[in-house]
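Not every chain is included here, but those present sit where they belong.
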Amino acid sequence: MKNIRTDLALEAREVLQEQNQFHIPGVKVDEEEKEGVKISRVHIMSPLGEENLGKPQGNYITLEAMDIKYRDPEYQETVSTLLAQELGKLMNLNDNSVILVVGLGNWNITPDSLGPKVVDRVLVTRHIFEYIPEQVDERIRSVCAVAPGVLGITGIETGEIIMGIVQRLKPDFVIAIDALASRKTDRIGTTIQIADTGINPGSGIGNKRMGLNRDTLGVPTIAIGVPTVVYAHTIGRDCIQLMMDEFTNQAGPGSSFYQMFKQMDEEQLDAMVQQVVSRSMGDLVVTRKETDLMMDYIADILADGLDLALHKNMTIEDINHFLN
Amino acid sequence: MKNIRTDLALEAREVLQEQNQFHIPGVKVDEEEKEGVKISRVHIMSPLGEENLGKPQGNYITLEAMDIKYRDPEYQETVSTLLAQELGKLMNLNDNSVILVVGLGNWNITPDSLGPKVVDRVLVTRHIFEYIPEQVDERIRSVCAVAPGVLGITGIETGEIIMGIVQRLKPDFVIAIDALASRKTDRIGTTIQIADTGINPGSGIGNKRMGLNRDTLGVPTIAIGVPTVVYAHTIGRDCIQLMMDEFTNQAGPGSSFYQMFKQMDEEQLDAMVQQVVSRSMGDLVVTRKETDLMMDYIADILADGLDLALHKNMTIEDINHFLN
Amino acid sequence: MKNIRTDLALEAREVLQEQNQFHIPGVKVDEEEKEGVKISRVHIMSPLGEENLGKPQGNYITLEAMDIKYRDPEYQETVSTLLAQELGKLMNLNDNSVILVVGLGNWNITPDSLGPKVVDRVLVTRHIFEYIPEQVDERIRSVCAVAPGVLGITGIETGEIIMGIVQRLKPDFVIAIDALASRKTDRIGTTIQIADTGINPGSGIGNKRMGLNRDTLGVPTIAIGVPTVVYAHTIGRDCIQLMMDEFTNQAGPGSSFYQMFKQMDEEQLDAMVQQVVSRSMGDLVVTRKETDLMMDYIADILADGLDLALHKNMTIEDINHFLN
């Protein structure tokens, strides 16, 4: 697993499947399809499962909504509604719950700006509870939101900013939104992962040194992420892998080709890819030319999903009335 | 004083001068001109001065740089350098000082976006001290920066977010940047106020309920503000006042006109203005058509001034090398 | 009329009404109210009417939709629909009509960016007719759109760019969208004017030297404008006027005050206002603090209205499907 860079538990599992490991000890998976959206639930149940998938124990729910890119308003509403349902199952909300939404990422880098964009759109209400409690509609819960920025802008580890705010506000739940990197290009802007394990160091597009999870924050922490890029390196690796498989198939396991291939190690492969994607590889990403537009509609879908999940008996229409 | 809405101590004093109060008890003022910039230092020394000017005790330094609008790079550098000098006098920095820059305001509202824009441009270094101390250049101090957002976006009082962060990071100084409202239109985008009293409730363009000052944060707090708007209401009031003065002069104090004028109270005057600037008066502001551009160059000047003040023996050129 | 700066025929008429001129020779006015929107139709029928209102002969239809600012999606749809209906009455479209939408204004100056924003959102279809005619849906007409920029960005008079394009494309209609200046602050972002006289020199927020109308372009040209600012100078003038009226009423026409007032000429009044709104008066405008947001929703309403008017039997929902 170690050389595969993916933020999706679903993809970590796919990698093992590609290596013909269909039963993964310590991991339970179930899948269903609803209204054109494929929902996969990966449950990592034990330290063994943790080791096998390279992700912390917990629940990872993935919505694959391939048609999002056609930007049909009804389909978008369907995705928001399914997101809200899955989110609801992971959170035990009551009438007095206070929820802090954290939008991770860099607002100046389009494919990393998902979190800040969601913070700009989500319905916040905590100030109504605090300052004009008499105006609180009985359908709303207390929601607040921050976009803390990234290390390069603030000089402060994101985790520290959030810990400071959490210690002061004492929310009952934290929901962290982040842009992710996937392995497959067709997941860019079409897949949403919800994880009750929070954010862990090294995940997301930016670099994180500190986790945002129950251990570090002291409150249940849900992460919601959407892949917005695939690292160029991944594309290179995948192309080479595919060709090797192809030729190995054709040449057969007894062939000299197969021998040659077996002798190549990870490092040799990486060096090859590096020749193609150049020295400044680290920040090279594959994305859609229309990323700017994509970020906007994904942020809308997540904000709508959060609004539906966090408040009570409200439709998207009700929420629009509140927002405006 | 109470009906005059200004964030500048300088203007509070001007209002008294217009009423022929030239000596203000408890207040000391000195003025000088340097390289095309008028520097005024208003020192409110006592509770009496506080009451007279309607501002907390402390130092208020104003740079009036009327030529900023011509965007001459050398003049901009002059203003940044003078800002750095004045800032240096108010802060007792040593080699180990940690400074937190707070960019107040709403990034989605152009005339209120000054603070977030400065945060995006200022040189942050704290992460170098924390994570790669061996790479620290001896000329830099530890600087970090946050743009907390506004109540309507976050649902959290700005002061609470900053308190949480200050309690965790324990900086030695906080510098809060904010867009202000002035009384005079020619101060829009041309005047910089530095105050060692921090930010106090109700100041700035947005609404603040909680101060950001030594009392609330526990560390010395400097506020830097630039007027980006004049309230439409102020324009209306000033026009009426001006006309009244004119007619009173012409008609003489014994005239019936003077009598009529004397009988009008504040409320009647406000009601008159309201007829012109309409019901939704609260958010009507006077600004330059080119606000978007103006915000950018003002943010550059403030960021340069901060960089020069907070680090040691560095020129703007040195800082540009660091930033890029 | 000459000292009153307004782009709205409705306001030109109001000024006369304020001077107790209720019947204006050469001008016909009718008004109705529909679903919370006040529709006024000013028809300037003769050179006399032209002179009286200071606007070219033709039809000026104004939709006053004061509740737009609450951003209720249904109300916005109502306004778009009424706009489409009024627009339809001024244009004699047939199945083969080609329509060119011109978005005037400067995309870098928020209150002047209405035209370019509408161009970005309107449904364009001309390329389908030209390059893939077999895919043309029978409900659509051929629509194209350009945002030519402003003199300061291009170095070219906007009219010249449009003439060049019109001569090449030979559209049947031109619709020019522009941000306007009104006299009354409560019209900012709430009023839409449609005029079959096109755009005439000096109208709009930017400076125009050349008209965009049937005379200059050779095709019927409709102008759609929305006030996004009031000049600060207008506010000043109005406040002074109001106060004078007040005092004149109180003092009576025989009073010395009335005499004084009668002796003041336009120039004296302007000089007074100038003292308050400063030397750089030209670019000082009154607008909403939230202009950025306002521009977005107004552009949506206009784009929807255009889409409904220019295509056949389509709902906003149908159009959204086309756009995405």
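Each chain carries a letter (A, B and C) given by its place in the written order, and its residues are counted from 1.
FYI, contacts are C-beta pairs under 8 Å (C-beta built on N, C-alpha and C of every residue); 3 or more make two chains touch, one makes a residue touch a chain.
Since the model is a prediction, treat every value here as computed from it, not as a measurement.
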Copy count of the single sequence across the entire complex, 3 present: 4
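Definition applied: only the chains that are shown with their structure count from here on.
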Co-neighbours of subunit B and subunit A - touch as defined: C
Centroid-based (C-alpha) most distant chain relative to subunit C: A
Euclidean distance of C-alpha centroids - subunit A vs subunit B, Å: 40
Euclidean distance of C-alpha centroids - subunit B vs subunit C, Å: 36
Interchain centroid distance [CA atoms averaged], subunit A/subunit C, Å: 45
Contacts with two or more other chains, residues of subunit A listed in rising order: none
Parts of subunit C lying in touch with subunit A, wherever the complex brings them together: 70-73, 317, 320-321, 324
Subunit B-touching residues of subunit A, taken from the complex the two chains share: 107-108, 119-120, 124-128, 130-131, 142-149, 151-157, 160-161, 163-169, 209
Residues of subunit C defined as touching subunit B within the complex: 69, 108-112, 184-186, 188, 205, 229, 232, 235-236, 238-240, 242-244, 246-247, 250-251, 255-257, 260, 272-273, 275-281, 283-293
